[in-house]
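Sharing a structure below in structure tokens format, with a few things to ask.
A single protein chain has been omitted; all remaining protein chains appear in their positions.
Right, subunit A next:
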Amino acid sequence: MISYIIRRLIMLIPVLIGMSIITFSVVHAIPGDPARTIVGDKATPAQIQEIRENLGLDKPAYIQYFTYVKDILRGDLGTSLITKQEIAKEIKPFLAATTELAVVAMLIAVFFGVNLGILSAWKQNSWFDYTAMLIALIGVSMPIFWLGLMEQWFFAQELDLLPSNGRLDPRMEFDAITNFYSIDAIIQGNWYAFQDAILHLILPAVALGTIPMAIIARMTRSSMLEVMRSDYIRTARAKGLGEFWVVYKHTLKNAFIPVLTVVGLQLGLLLGGAVLTETIFSWPGVGRYIFDAINARNYPVIQSGILILATIFVVINLIVDLLYAWVDPRIQYGKGD
């Protein structure tokens, strides 16, 4: 297993190099003089020169690239043009907000998706199966902004059950430590804040988790049905094993491998920041952070933001690959059958 992990980590290096080249070219892909584009038409030559030096645009491209990589390796992601803050520091709370939301959304999606999928496959062609798959079909086709607005209208406005936006009641006094508000609240023993943070999470997490939930449910169902037809499931039944264990032990473990891929990909997408959901629910996440940077032509932020998101995506896929090897012993040995 350890040699497999090391092998996978080594394979990560070319991916990361490729990624750094792409993010590096973001600034250079701007037509004309990037510095002029950044500061706008009315800038003085001195201002343009300042930006140029600031971004290192006056040096040859390969030197710029190596400086860029060196800075990243030191943890220096540059400075925001607007706030003049270090991006590495500035992005943290946004990243935490997005991660908290994405993880909760994914937990909802996995829990409901996997169980709906299992039960649908188990009771194939029953009314439960048809209903669950109809829900899943509606789920994948639902425009997420519309779902978000409907949730706000129904649960926040009509029923007044749940808060409609933000991460916490703005009147509440609260010190962020990790910026994962639910965790911070537990650390501080502030149960009122914990409850409030969770309540604020529900609507956006459900909106964000609906599509992955539907995809996972459909994937689980078809994967379960395929495994249920396999010879070793017949063997398990021939042993006299009860139906529950046939389904939850022998079938699920095998059926979960393709589902794991979907979960990994979807989590990567959610962590990439869901601009729509974050906008509708005024969630101060990384999606909105980068979106605002794009509107403001804040190039260093765009560049570093993309780099961070891409890195997260790659790391999650690495974790999924390692989980494969853990679930399926055939993978580690590098030969399947």
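Criterion: a contact is a pair of C-beta atoms (placed from the backbone, for glycine too) under 8 Å apart; a residue touches a chain by one contact, two chains touch by 3 or more; residues count from 1.
Assume contacts and distances are computed from a predicted model.
A.B. asks: Name the absent chain by its UniProt protein name; which of "Rod shape-determining protein MreD", "Carboxypeptidase regulatory-like domain-containing protein", "Peptide/nickel transport system ATP-binding protein" or "Planctomycete cytochrome C" is it?
C.D. replies: "Peptide/nickel transport system ATP-binding protein"
A.B. asks: Touching the hidden chain in the complete assembly: which of A:Ser20, A:Asn254, A:Thr277 or A:Asn298 does that?
C.D. replies: Reading the full complex, the residue touching the unseen chain is A:Asn254.
A.B. asks: Quick one: which of A:Thr79, A:Asn115, A:Asn179 or A:Ser230 touches the chain that's been left out?
C.D. replies: A:Ser230
A.B. asks: Of the residues A:Gly18, A:Pro143 or A:Gly242, which one touches the chain left out of the display?
C.D. replies: Looking across A:Gly18, A:Pro143 or A:Gly242, the contact with the absent chain belongs to A:Gly242.
A.B. asks: For subunit A, which positions touch the chain that isn't shown here?
C.D. replies: Answer for subunit A: residues 230-232, 234-242, 250, 253-254, 327-330, 333, 335-337 touch the chain left out.
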